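In this view, the complex is presented without one of its protein chains, the others remaining in place.
Up next is subunit A:
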Amino acid sequence: MAFAGRRDVPEPPDFGILKRLARDQLIYLLEQLPGKKDLFIEADLMSPLDRIANVSILKQHEVDKLYKVESRPAISASDQFCFLVRPRIKTMRYIADIVNADKMSGRSRKYKIIFSPQKFYACEMVLEEEGVFGDVTCDEWSFYLLPLDEDIISMELPEFFRDYFLEGDHRWINSIARALQLLNSLYGPFGKAYGIGRCAKMSYELWRDLEEESEADGQGRKPEIGNVFFMDRDTDYVTALCSQVVYEGLVDDTFRIKCGSVDFGPDVTSSDKSIKVLLNAQDKVFSQIRNEHFSSVFGFLSQKSRNLQAQYDRRRGMDIKQMKNFVSQELKGLKQEHRLLSLHIGACESIMKKKTKQDFQEMIKAEHSLLEGFDIRESTSFIEEHIDRQVSPIESLRLMCLLSITENGLIPKDYRSLKTQYLQSYGPEHLLTFHNLKRVGLLTEQSAGETLTAVESKVSKLVTDRAAGKITDAFNSLARKSNFRAISKKLGLIPRVDGEYDLKMPRDMAYVFSGAYIPLSCKIIEQVLERRGWLGLEEVVRLLNGNEFSVSGSTSAPG
């Protein structure tokens, strides 16, 4: 995002340090296994790894060949194997199989497992059970945070959502706490910490706990990070469920942005090759349009290309000296801009092509009605037709979830009929999908709350008061109602109609959804920062199921 020219926004800290740290630690770990070795990499670590190291760095540290961790057994002549993996039980079994096969054939090799970002006890247990403990050495690569852009850092842990929200497993909370520890030690103590949500609170507490005994070397430094805000995903599902209409969002929708980079296929590059492009603030064209509503993007691009044309045209009528200057000073920049422009124009065309083929316009209309709570019947039958026509299974689910969250669950008749049709269109095994979505509370039936209350009271009878409180808490998170309508009213998330919404000069954050909806999570952050706390937001907090906190100087306990 453009920070230059905005005095109210300080320069972001240099997050590049995080990359250098991760790279150096990886090198250090590779050197722990001296000599030539083959490296096996888990598929979903490849994109993050690409962002911080490349093959030549690995080769410099005596990595001979690279393999993907997969079910196929490895054939290799190397004496040393190194596995760079996520702490997963399935992967442990894969490694154990390789080691055991070697043992059977009397081959001796050295094996090293590097867990990223950390090792789990359960993984070691599997290695032990498989009889390979001691044959392999284990290490941790504390690669907690990947800077995707000047101002975006990500943990790149997609399984977090499923593990925590569906399975109720707290295994990643420690990783979050350690990531915070890392940030805290590199960029000084945080000014103020705010948060909402159960997981947010637990992460904060565990982090404080880890921080307590570490040396206070960060104290007294000038903090580079002012406020930290912890927020659970389930505080705001709606925003994630709406169709994106800003440029970056549409690029993601159409081409999938992975770890900050995207593959543009031949239809975009207008050649026979695909190109992998990094999408960040370095891309001067992208950085200017990424946050714009798609409708403003065309105008911008055509203006840009006219300017470019004019600048190229200047070379006519130049004398030799001017030409020399032009070639040595401007040409390179112009050529780069030209290349970027043609890529983004190509991307726009692909997006348009894809979106006109679907009934995107109708879909957005249905989404907006759901957000406002009008014409629910009409939107429901739109979703139904979407399912019947076997259009994208994910989109169908997304729309159903949006309907469920905004309406506090589907009425039983609709739930049943949509579910039946979904199973008929996309396959009966999605029965399991529906069950999972119900558990996380993304797609529920309106009467579901009552049955859970019954279980809750039954369980509560069995336990002491203190524990009962916790259980009720746990059940709340399972059965929680979204209360979207009430929250939306309270925070004014649906901008009032007065004339045309100017998307080019938007008056609020709603422009990211064509003026129809202000993202809930952003509104909460805005409100809390303005008030420097939760004071006055009690009703909203209650509707969001509580668990809010705000701490100054991030030293005292959350209140």
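Convention: contacts are C-beta pairs under 8 Å (C-beta built on N, C-alpha and C of every residue); 3 or more make two chains touch, one makes a residue touch a chain; residues count from 1.
Note that contacts and distances are computed from a predicted model.
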item: From "Calcineurin like EF-hand protein 1", "Signal recognition particle receptor subunit beta", "Pre-mRNA-splicing factor RBM22" or "Spermatogenesis-defective protein 39 homolog", the hidden chain's UniProt protein name; value: "Spermatogenesis-defective protein 39 homolog"
item: Sole residue of A:290, A:368 or A:398 that reaches the chain not shown, by the stated touch rule; value: A:368
item: Touching the absent chain when the full complex is considered, from A:154, A:424 or A:447; value: A:424
item: Among A:154, A:356 or A:447, the residue in touch with the chain that has been omitted; value: A:356
item: Residue of A:14, A:263 or A:538 touching the missing chain in the full complex; value: A:263
